[in-house]
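Here the complex is missing one protein chain, while the rest keep their positions.
As written, the chain order gives the labels A and B, with residue 1 at the start of each chain.
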Amino acid sequence: MLMTLTLTALVALTPLQQGDTDTTFAVPNGTRLQLQNMTGDVVIGTWDRHEVRVIAEHSRRTTIEVDLSGSVLRLRPRSSSGMGIGGVTDYRLTIPATMAVDVSGMSANVTITGSRAEVKVGTVSGDIRLTGGVGSINLTTIDGGITVRQAKGRMQLRTASDQIEIEDSEGDINAEAVSGDVRLRRVNGRQIEVQAVSGDVEFEGAIQPNGSYYFGTHSGDMIIAIPENANVMIRASSSMGDFTASFALPASEQASRRRQTFRLGNGSASMEVEVFSGDISLVRPSELRSRNRGEQ
Amino acid sequence: MNTPHDWTERLSSYLDGELAKPEQLDLEAHLETCATCRRALKDLRAIIAVAPEYQGEAPVNDLWPGIAGQIEASRTVAFPTPARIGLRWGWPARMAAAIGLMAIGAGGAWWVLGTARVDLSPEVATVRVPRDPNLMFLAGLAYHAAVADLQRTLDEGRDRLAPETMATIERSLAIIDQAITEAEAALAADPASPDPPNWIAANQRRKLDLLRRAAQAVAASHTES
Partner (left out) sequence: MTPGPDSNGQEGDGIQPSDDANRPDAVPMSSAALPMLEPGHDVALAAAGDGAAFERLYRLHVPRVQSLARWLLGTTDVDDAVQEVFIRVWQKLHTYSGQAAFSTWLHRVAVNLILRRRQSRAIHRDRFVVADPGMERVAGRTPRPDLRVALEQAVEHLPAGAREVFVLHDMEGYKHDEIGSMLGVDPGTSRSQLHRARRLLRERLEA
């Protein structure tokens, strides 16, 4: 059923079936999606139409509330009594690829594929998987992992437990996990900051001229791939751990067991690698890829 | 055949207790028969004994005026540029303002983060505050108060969160606390090391952030129930 929402109005989408909603409606270009879901998974795909399709599985007592005000499309489940958020609602949406997304939930796994717009996801318990995303990308969860692929923009990723993985992405990255590994593979950014409290950190990506790279973990190992011909000043410190390199390094400009500084090439980029308790390994990208392939 | 030089090297190792037992016995047997080495051993022992007792020599120029000047300057509460840790981690400026100036009494630690919005209380104004822009800790009254408030909110609302989520939050907080404890121990062991303050500040900021998000989750679950 195609509905055109042209008024600023609160509309409750009538379930087609008991416990299901499936509806499609047109949205103006530039509309942003704001979806709140306390409990239930959210899966968002994209297309090139200026339409939004909403498929939702929910209890009979729940309706999907739609509010299109100005340039914001708000979706939220409501119990039929008009109060409360309703029970578990699983969403499957198809939205314009250029529609910015803002999803928030308590217990929600969120999967977004094919976005060419800004993405913001905040959940307490749930995994976040993003393929795509352009511009501002802000993903936070407390109990869940974060996976980002083929994103292009400024990424800010936070989780307390579970790991963060970023692959084949471009742009500035700020990623932080309390208890979980953080892995960056085939990334290309000028400013990258990665931090874990208890977890390993792995980086394989471009080192841009005059770029700034920080990798830190309190308790965990660090594996950093340094491309040949990289121009970077590397400052590595490990309070309790070993420092190794699989390739020849120049003499340290700041030689102590805990702190070492190496200038590679013209040293234009700046890289700090800090571990409180754990080892630091510098390797070549091919070695890290071989190692990761072996683990798959 | 051992040359005199070989024995001299061994004498030094012998005095440091670094010779293996067979070598030690070998050396002692040699000492029985070699007056030269016995004299050398005595001399080395004397050197090692007096070395820690060196008196030193005071500087030609009296350095105290310069030191006193810097100490007096540090008594003035200053608001340096925002802590490097804030800039590094993209910490919102409002967080820095909320924490503001902190101080703990004797035996604790002094750190300053500055914004113009923080008021000086009289007791803080009289407290010695180092004006070192490299001090990046979060500690003191405001931090602990914020943590206590957020922890209370979380404790009161824990039933509104899923048990596994609550367990994850508590486990994460414990990991962060452990990291803070280890960094504090490292700082106590080496007060001049620049790294532990960074770790402590980062993890305290992380703890606040996690508690805030957890408290927000509790509030959100309350609103929607």
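Everything below uses one rule, namely that a residue touches a chain if its C-beta (ideal position, glycine included) is under 8 Å from a C-beta of that chain, and two chains touch if they have at least 3 such contacts.
Keep in mind it's a predicted model, so treat the numbers as computed, not measured.
S.K.: Among B:22, B:52 or B:163, which residue is in contact with the omitted chain in the full complex?
M.R.: Only one of B:22, B:52 or B:163 touches the chain omitted from view, namely B:52.
S.K.: Of A:79, A:150 or A:252, which residue touches the hidden chain?
M.R.: Hidden-chain contact among the options goes to A:252.
S.K.: So that we can see where the missing chain sits, which residues of chain B does it touch?
M.R.: Where chain B meets the chain not shown: residues 8-9, 12-18, 24, 27-28, 31-32, 35, 38-59, 61, 63-64, 66-68, 70-72, 74-75, 106-110, 128, 130, 132, 187-188, 190-193.
Simple rule for what comes next: only the chains that are shown with their structure count from here on.
S.K.: From the C-alpha centre of chain A to that of chain B, how far is it in Å?
M.R.: The mean C-alpha positions of chain A and chain B differ by 33 Å.
S.K.: State the interface residues of chain A toward chain B in the complex, per the touch definition above.
M.R.: Chain A residues touching chain B: 38, 84-85, 106-107, 124-125, 140, 142-143, 156, 158, 160-161, 174, 176, 178-179, 193, 195, 197-198, 214, 216, 218-219, 237, 239, 274, 276-277.
S.K.: Within their complex, state which residues of chain B touch chain A.
M.R.: Result: residues 88-90, 161-162, 164-165, 168-169, 171-172, 175-176, 179, 182-183, 186, 195-196, 198-199, 202-203, 206, 209-210, 213-214, 217, 220-221, 224-225 of chain B touch chain A.
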